[in-house]
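Structure below; questions to follow.
Every protein chain except one is present and positioned as in the full complex.
For clarity, chains are labelled A, B and C in written order, and residue numbers in each chain start from 1.
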Amino acid sequence: MTFVHPYIPNTAPESRAAMLAAVGAASIDEFYADIPESLRLNRSLDLPAPLVAEQDLARHVRGILAKNRSTQERLSFLGAGVYNHYVPAVVDEVIGRSEFLTAYAGEPYEDHGRFQALFQYQSLMAELLEMDVVNVPTYDGYQATATGLTMSGRITGRPRVLVASDVLPAKLAKVADYVRAHLTLEHVPTIDGTADIAALAAALGDDVAAVWVETPSATGAVEAALQQIADAAHAAGAVLVVGTDPIGYGILTPPSLGGADIVTGDIQSLGLHQWYGGAHGGFIAVHDDPKFIMEMPSRLFGLATTDVPGEYGFGDVAYDRTSFAHREEGKEWVGTAAALWGIAAGVYLSLMGPEGMAELGETLLARTRYAQQALAAVPGVELDDDAVHLREFTVTLAVPASDVVTALREQGIEPGVVVDSHRLLVCVTELTSQADIDTLAGALASVITPELAEENKR
Amino acid sequence: MTFVHPYIPNTAPESRAAMLAAVGAASIDEFYADIPESLRLNRSLDLPAPLVAEQDLARHVRGILAKNRSTQERLSFLGAGVYNHYVPAVVDEVIGRSEFLTAYAGEPYEDHGRFQALFQYQSLMAELLEMDVVNVPTYDGYQATATGLTMSGRITGRPRVLVASDVLPAKLAKVADYVRAHLTLEHVPTIDGTADIAALAAALGDDVAAVWVETPSATGAVEAALQQIADAAHAAGAVLVVGTDPIGYGILTPPSLGGADIVTGDIQSLGLHQWYGGAHGGFIAVHDDPKFIMEMPSRLFGLATTDVPGEYGFGDVAYDRTSFAHREEGKEWVGTAAALWGIAAGVYLSLMGPEGMAELGETLLARTRYAQQALAAVPGVELDDDAVHLREFTVTLAVPASDVVTALREQGIEPGVVVDSHRLLVCVTELTSQADIDTLAGALASVITPELAEENKR
Amino acid sequence: MSLPVAPKPAIRRFQQARWDEPIIFELSTPGERGVLVSQVEPGVRDAVGDVVGSLPASLRRASKPKLPEIGQMRVLKHYLRLSQENLGADFNVDVGQGTCTMKYSPKINDQLIGTPQLTDMHPHQDPADAQGVLEIVWSLERMLAEISGMDEVSLHTQGGSAAIWSNIAMIRAYHEANGEGEQRREVITTIFSHPSNAAAAKAAGYEVITVFPDAEGYPDLAALKAALSPRTAAIMVTNPEDTGIYNPAIREWVDAAHAVGALASYDQANANGILGITRARDAGFDVCHFNLHKTFSTPHACGGPGAGANAVSAALAPFLPGPRVVRQDDGTFDVADEGAQSIGAVAPFHGVIPNIVRAYSWIMALGAEGLLAAAEIAVLNNNYLMARVLAIPGASAPYATGRRRIEQVRYSWEELFQDTGVSSEEIGIRMTDFGMHYWTSHHPYVVPQPFTLEPTESYSMAELDEYAATLAEVAREARETPDVVRTAPHNQTVHHTHHDDLDDPERWAITWRAYQRKYFSESVAS
Partner (left out) sequence: MSLPVAPKPAIRRFQQARWDEPIIFELSTPGERGVLVSQVEPGVRDAVGDVVGSLPASLRRASKPKLPEIGQMRVLKHYLRLSQENLGADFNVDVGQGTCTMKYSPKINDQLIGTPQLTDMHPHQDPADAQGVLEIVWSLERMLAEISGMDEVSLHTQGGSAAIWSNIAMIRAYHEANGEGEQRREVITTIFSHPSNAAAAKAAGYEVITVFPDAEGYPDLAALKAALSPRTAAIMVTNPEDTGIYNPAIREWVDAAHAVGALASYDQANANGILGITRARDAGFDVCHFNLHKTFSTPHACGGPGAGANAVSAALAPFLPGPRVVRQDDGTFDVADEGAQSIGAVAPFHGVIPNIVRAYSWIMALGAEGLLAAAEIAVLNNNYLMARVLAIPGASAPYATGRRRIEQVRYSWEELFQDTGVSSEEIGIRMTDFGMHYWTSHHPYVVPQPFTLEPTESYSMAELDEYAATLAEVAREARETPDVVRTAPHNQTVHHTHHDDLDDPERWAITWRAYQRKYFSESVAS
């Protein structure tokens, strides 16, 4: 070695030599005796020259990241699975704490803080969702829903799932591939953005494990007839699995009150930055029913007493469910997933409180409605449905959606996600001001000229 | 009140009412009974409307700060009291810890960490400076030197100070006003950037309290004849007070080894960001001599034993010196100063170690020399002296310095600080690459055309 | 001359912070607010009217969620206090969580990712606005291709087990594409491979066959061969295994799998001991995965987000998940859809971006030489620690007698347990009293009274000595004052916890509301 590295203390020559001597080895190569020569690389890896001085590394990485233009520098109406909600500073402060950031798998003793923080996360989510059991987060909403569905398969012993809502294509792809060893998915096309109850009822049968509802759906439509769907599913002996985003439940009825048995979704909206889509956590909520709970693969932290009165202890509930305990005999698997994001969401809900979540929900509904109105007022822009929408909605444009995106990007605006040749998925949050929406409407109007609309009709 | 504020829990109406009831007050106004009506403002303060939602505050402040262009976005050769050194991430991590950031004046028991961290800061500085006593930092290098001089006045009982070096004008102003109730300052003009030993010797007398040497001086010149100055001062019964920047002492002889009695300076270079000049700490170092120590106004943390063997305790050394103990009978005053920056500097030195400080010192010397050569090679640019320089040096330009600055700013370059109509103070650090210096030289050459130089000679 | 402080004792005198905080719901005070939400503009309000009132009744929540109401500082204080009650790896000589590669996560990397130019990026932004992040994703893929020797890499997953899932999902797709989906219904793993290999294979619909080692703990090639058949879809193995033993016949294992048409999947979650020494490709594997949160230093984050990287041969590349980051001829980067054979999305978007940037930065800070140093020092540290541990009466390292290990060792306290009745788990709990983490091992406890230590490259000799000395002290206590061990913890935030409530559906309390309902609601009280 030509350098002593700050990350590797025993690259210091004296230490290295002393340790080799202590174990009676002439060289480090001795430790590799079991690796056959034929498998040895015996050359240097072909990697860029290292930047061992931190100042050089920092300059290099900052230089690359400076090529990005963030949504702080652009006016963004992008959603489709990643949402630009405000993250209170206290959230970042807490999850930036070294104790939380770098901990892993300690016992409830040494990691009391982690257990309590995650028990609280479970409990806060439980209030928002009005369900008694919430897991330590799995990876993301995709995984959560996929697992919700495989749970339903194991619970019912049945093979079919009816998909009653519009689902984001990537989520659908993930879920489909995940469940396909056990379940088949059948899509029951939606009407006006939400479930076609009649068609759904017709498709139900005693081989249906679950009805899967997404609300808000991939287009932001909120399912108002959940109870009817639940009743139909339950009548057929099926489980109602809901995929959702929890952000609206300060003001909207949570799915549990509409008959959902398993509620799943993503917590990105609850205090996580957008991170280029790189920050997700999946929740799975069920009632306090062992039939459901014992099918959950995730860890569940529960309260316990200790030798000291008044001391809250914690531990793993029904650990024997897990693959940690029983490998392939456990339920699916459990591993490193999204605990820190769960802590973040817990801090977020602690800060927001009932009033904050209610105000936020109302703000989102109001801004969404305002955006729908403002855009619909632009000639050549039409709302696709009149379901209740939260945060997102789609519009059909008189011109190709990708042309509009290209033109608006030149003005520093990301108008939304193209979901079809002429359809755009537009998203607003509490960070989108009235002026922002008006700017979008104005920009759209300037781009979709009547002429162009005319041309495109031909 | 129309809002419940997150920072003020008892703005919650129920709490407020309960507390008023508990103390038997009908209104908060009762508590103000001692404030005469004639002094009451009785109107709202005229302040901007509040941004009570954190998201609004964040957008507002970020919007203002986004008007700044940082030295990461400009090529900066600015120094003159604030230096762009690399701050290792661990430094920011440690001083960002809530426990350190928000603590204040706890006892050595509850604030053991603060006492140990600052004792370590003192001790690490002591090694760099080779002096046995260093204070808990005062405000800045200006204050440190000012106090170093007033200490010399109290120690010697004499009224004159000889200023042997070039001093930054602002520092000189501060020191002059600070000491003038007790001391007069007399400048002995420098030769070739450093002290004029003969003139200094001539000016010495038995009314001289101190000789004040700045090294590196205001122009970055390092005083090579410190021992001669010390000998002369000591022969006259005067104290040698040095103002310095500690950044070079991994490779340069510290002033204590050249006979300095009181060494003072600023720690901004040791792990503090530039902060638009808003991050400074002042150190005052002396030998372990009560005659000097008892004149220091700052706190000094010392080791102590505790009831438990092997446990390091800490406490205030000679607290009776301070204004906390004896108001105007204490030495000057002590108050909230720069403790956190001291902790930062301690972490910095802990990370750098002897090798890091030596390499850094060498790098600074090399880059300074290179910059001197590169600039001197530009027609119309001349070095002002050939003293040893660390980090900074001045050049005389064939054209007005402010014209050059204006022209180079248009190219995104801050070429230095104008110190005189045709003189520029140029600064390089370990963050200034060879390419950066070459860019500056090229830009200077392009601006100081021979023609313009010609014109200016006329 | 009284000052000198006596030398510190050999064993650290530790006490974890204890704040005895209530559960957050207990801090609620009516009316307090933690953070305020921006108000809707009057213009919006006027335009949209009463959006809540106009909701269908089925959608209007009847009462507000029973979240607590707490001022901001008290929320902060609560969580900060909890944080002090948590032993992060930054505080610990964290060699006690074997198989998990608890290495230093450099603070500079946390700092670098904090810029809005990463936190505030949306994955659907114009790729022209995302050149920085795309470049890093692409570059890290290339680096990991070189490190593994494989052809293509995907960074989509958020953890090692999810990456194992991707491995088996790709294998499944591959066999199906070859028309062998129906035929190949079995996956073979070893008992010392990580449980997620077995579990993910099962979740993908496979039967799992587990091969046990030979008497000396080496993976048993004969047993593998006996298990292999045309029904085999894949072998999925870790190497070195959890024992720290490297399978010298790994090439033969892969060849044997290939011989029956099966694929070979390599769990390299923890490749820490062999970086730059030997590569998945060199042993013939078709697919492997790394955990960025082990080998490549991203923080473990209380159990995620981590990040998984899947590396595949060209033959499996068409099956990689999407979307893909591509480099165009002009050197710019773009996002491309996955191909037709892809298993599709396995997670949202491009993976755990903060950890991708951290891992990239870590590799850049080390380079080839540094990676090799990390591996070599991790292995040196492990063998050094092994010598120290084996010097403790009652400790042993079953298997591979007299041979060196790679990056970790599965030890046993069986002898100590026989002598004292003190179990490995009890020893682990007592270790927390000295500020140290200790983990037994993965189930099943094939090695009796097991514990697995993995020192990585991050610890100095002095820290390894401290850990070993503490273990020795606890072992001594087990013999001399076993009650001290059995009643541990003594210096912790909480005390001996009763686990019986956690497995009884009548009694467990997984959330505060369930706890209230079960134990304090009127119906219970009456």
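Quick note on the criterion: contacts are C-beta pairs under 8 Å (C-beta built on N, C-alpha and C of every residue); 3 or more make two chains touch, one makes a residue touch a chain.
Since the model is a prediction, treat every value here as computed from it, not as a measurement.
One chain is not displayed; in the complete assembly it touches the shown chains A, B, C. When the omitted chain is restored, the residue from B:E54, B:E214 or B:E295 that touches it is B:E54. Of the listed positions B:G113, B:P400 or B:G442, the one in contact with the omitted chain in the full complex is B:G113. Although one chain is not drawn, the whole complex shows that of C:E135, C:E338 or C:E463 it is C:E463 that touches it.
Counting the whole complex, the residues of chain C in touch with the unshown chain are 1-4, 8, 12-20, 22, 27, 29, 32, 71-74, 76-77, 80-81, 84, 90-91, 104, 106-107, 114, 435, 458-463, 498, 500-501, 506-507, 509, 515, 518-520, 524.
Remark: the residues of chain A touching the chain excluded from display are 3-9, 12-15, 52-56, 88-90, 92-93, 98, 303-305, 309-312.
Simple rule for what comes next: only the chains that are shown with their structure count from here on.
Our note on geometry: chain A versus chain C, Cα centroid distance of 19 Å, whole angstroms. Chain B and chain C have Cα centroids lying 45 Å from one another. In chain C, the residues touching two or more other chains are 32-39, 69-70, 72, 80, 106, 108, 110-111. Residue positions 54, 58, 62, 72, 86, 88, 93, 97-98, 351, 430-431 of chain A each touch two or more of the other chains.
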